[in-house]
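The following block contains the structure, expressed as structure tokens.
The complex is shown incomplete by one protein chain, all other protein chains being positioned as in the whole.
We call the chains A, B, C, D and E, going by the order they appear; numbering starts again at 1 in every chain.
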């Protein structure tokens, strides 16, 4: 469906920790930026407790770790072409509150995003991820209500895509969209390299992009002429796709 | 993904009985035709035993019923802008055979469809529908194999959409695509009216199109400016969508 | 199973917002009332923020909107033959609290309902609905405990039915009970007409009742002699049915 | 829903092997007979290969085993108050054929059953059970079609209940009906004792009836005054229940 | 996988109420103790409100009931060979708090368990059970994080098993591990008999152990030579099994 909006399209990514958006949605973000769209990442926390084991073992303080994670994530966002905002809500656990949801309503109302990306709703390895997703989804619905008391116009109904968790099958993640990120994969790799503490992930997510690329080609069919080194990202849709063409 | 093919796109609809394509996919067919694409319907049977109660009660013979159903379906297909072919494989039950699957492989190889529509895989009210779907899917996979002995080139990987069954929830039918058929609904209604024996279905499927249209607007969001009388058809994807843009 | 109770049967409906019980369960309520049973509706909120867009756009204040919604819902309840109580807990979001659950325990203990109706547990379009359902279910279990500190006798085990959400398939709503509301549909329609702000819903839910009626006849079989204009409502059971006869 | 039929109600049980109906549905059969209804059991095979290990080890011939199993099953059916018919289609494997389905269509058309019981559709321990269920369900649908060439009137839409398999959780069997068989349990026990070769099952299925009885009381609630030794059988519905009262 | 730890293995059982560990996991606990392993039970509450109906009817005070339940559970734990700790967090409802989760993190850090047992995540009959499970799982993940502020070393990744709920099918409990508890069943029975207020459960859970034993033998195959009176307990794994041998 062609939007009637005249402003450029906007992508909103809501993630639990500072690094998630890079590994899981870096390609989608870079694609949006490459098309001249606005892309904004909201990190609910820095991942300072749950995803910074190396820094803790090195004896860093909480504030130091948060500062490091912030800087790394800012660099990665800049590399991808996105804005980034940190809500600093704390992690491990990321606690769901109406205040935090209200802040997200504010983000929705201000940005009026055309597309929303967040974590899937199940992850037995990391409770912060589903907590972030639940808040992202609740805020989206609240922002649609004319009666919700927040600045800005009621939100439309932007589609929501869940990005891929670390162990997809254990999170009931069954891809129903395969996104071709070949054109921007170099940029995604560079963004990953902005996170030196998780260097073992660089190759892991490069391999994953190859794997999703192989599947993308297989599902697209040979007649599309996709190159052998096609790189992909996998997503799930929460709501039905609205379209004028079956394809 | 933009296909590299230069020929016009082709839509293939495989249904168990002569009337199915009208109620369940008439909008998608008319949309394809309106875009100048080729649309072809393959009916595995006429629905002569299972979907012609009125004619049987009126004392018609089997051959008469098949002739009536054929004519009605041809009229409906013409109205929608589609070609139609009848495999006359018998219904109630529609029996799965390797011969019938082989004929479908031939259809795939000849048409090289870009999109395939068929029944969903579960229907506790009508065993012919899943049987048709299983054969349609098996033939699609066989047609992809270089080693399968049939004329024509190996098939690509056209996406498959399941159209909506009569009692969707009982068939585990959860729409993940809502197709806007507003522009061609008049044509669909005319096609439905080519099937006078099932007149009670005309309003039932008009109401359904309204209902899916309401849902389509709700999922699209108000900022798309869709009209209040939006009409829709619901589909499920079997394979992941391959795309370059999340929307 | 025939209850040993000598008092008339009691139906309890717990809904998130003021209008839900009309669209989704009006037939069941009117049937109960027509049988001389007690029917009580408990609305956790007025739906003042999330389901009153027209009033907000018209510039009404929060208190005005709550008053309007209350009056409309009271009229609808009276039309259906039900009592109604508003807990005024706020909506969008409806926040789950132990206090609110405790109030519901009080309702259960006082009424000792024979049947309970509420929202299904999933609704990606409206978080208040599942929140209401979770509280309704939790309170029912707490009310059964001899040790729970609230007036009245411990509750029995009334069956729970989920009524139909707006987009059933997206809410994993698979009807397993189809209720024949033909005899009271006029009354349901009149109750719907007590809610003028949602006039577009009148026909939508009339169409739905027809649709569920068609399915009801199909599942009942022709030998039951149901009329062509049978009207229905769909429900899901949470707990197994207890019975002395399979039918 | 009250049936318009004036003839007594009829229960049809379709099972794969000669003993299944006793363990799994003996209570439902005895209840129907006790109400003066007609009850008929159709055994697709004698279970001569797959469920007669003791007889094979004792050196019996195939014909001897079939004769023994027939006599035992006839005794059990008589004890329960049911007619019984053996289609002798062979077991391990029970092979699905259109001829066998056609014979079942004949049974449906002749009996016009009000209720149908059969195996659930999944059983990783015994392929004959789902095969029997698939044929039972397919024949029911075919028997409804005016155009299906078999004597008798088209069938209505009798509800179908799946009875409990040996390892319910492994067969995705989630009870949604708990049937109170207390009044006829003695008769079920006597019927079980007609099958001496499977004596270890007598206590196993008595224990199961107690277990389902405990659950039945728990789901019914204490106010129904059910006795402590309530005995139960568990069933799943395939189609939605059609009713005029939620209870 | 053989653990590299030199200390004896440790089993941690986290349950909502004081009696749960006996009925549902008594065999696993006794087996661990019999192997010389450490076994510890953590009861979040005494089950003083929700599972002590008889005591309430007898007019006992809350404190009396808690004392009785504590003593009974201590006796049962001692019989099984386990330590026991009560967090006295209250039941009906058991309220999830970050403080309570933090106490559980402390337990994990201190014990460094090799295996964890808790309730399954769904139970429509008892909300405390899933609440306990959610907290047990969340605490396990938090305890793994180097940055979580609690004494002790970060936890490894002990496997989690859900024990069997009272109505397994209604709780989506599908056993994927059958544990042979024959050798310690006498001890489990003695532990059950430490709970005199729930005497009706002694036989119920003895019958269940027989039933799971029958299934265990059936899944093990006859060539294992298991005795006819094999007794079993059923479990579900939350995480994939890690192993060096398929068996």
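Definition applied: contacts are C-beta pairs under 8 Å (C-beta built on N, C-alpha and C of every residue); 3 or more make two chains touch, one makes a residue touch a chain.
The shown structure was predicted, so the numbers you read here are calculated from the model rather than taken from an experiment.
Looking at the complex as a whole, the chain kept out of the display touches A, B, D, E. Only one residue from D:15, D:79, D:144 or D:170 touches the chain missing from this view: D:170. Taking the complete complex into account, E:179 is the one of E:42, E:89 or E:179 that touches the chain left out. For the options D:48, D:114, D:207 or D:233, the residue in contact with the chain missing from this view is D:48.
Although one chain is not drawn, its touching partners on subunit D can still be listed: residues 48-50, 52-53, 56-57, 62, 65, 92-93, 95, 124-127, 170.
Although one chain is not displayed, subunit B still touches it through residues 98, 101, 137-138, 141-142, 145-149, 154, 238-240.
Contact between subunit E and the absent chain runs through residues 1, 3-5, 11, 28, 31, 35, 112, 114-115, 117, 155-159, 161, 175-180, 215-216, 218-226, 234-235, 237, 239-247.
Rule of thumb we're sticking to: only the chains that are shown with their structure count from here on.
Among the remaining chains, those touching subunit A and also subunit E are C. Our note on geometry: subunit B versus subunit D, Cα centroid distance of 38 Å, whole angstroms. Taking the mean of the C-alpha atoms as each chain's centre, subunit B and subunit E sit 52 Å apart.
Taken residue by residue, subunit D touches two or more other chains at 175, 215, 218, 239-240, whereas all remaining positions touch fewer.
Taken as a graph of touching chains, this assembly fits none of the simple shapes: it is neither a line, a ring, a star nor a complete graph. Interface note: chains touch in the pairs A-B, A-C, A-E, B-C, B-D, C-D, C-E, D-E.
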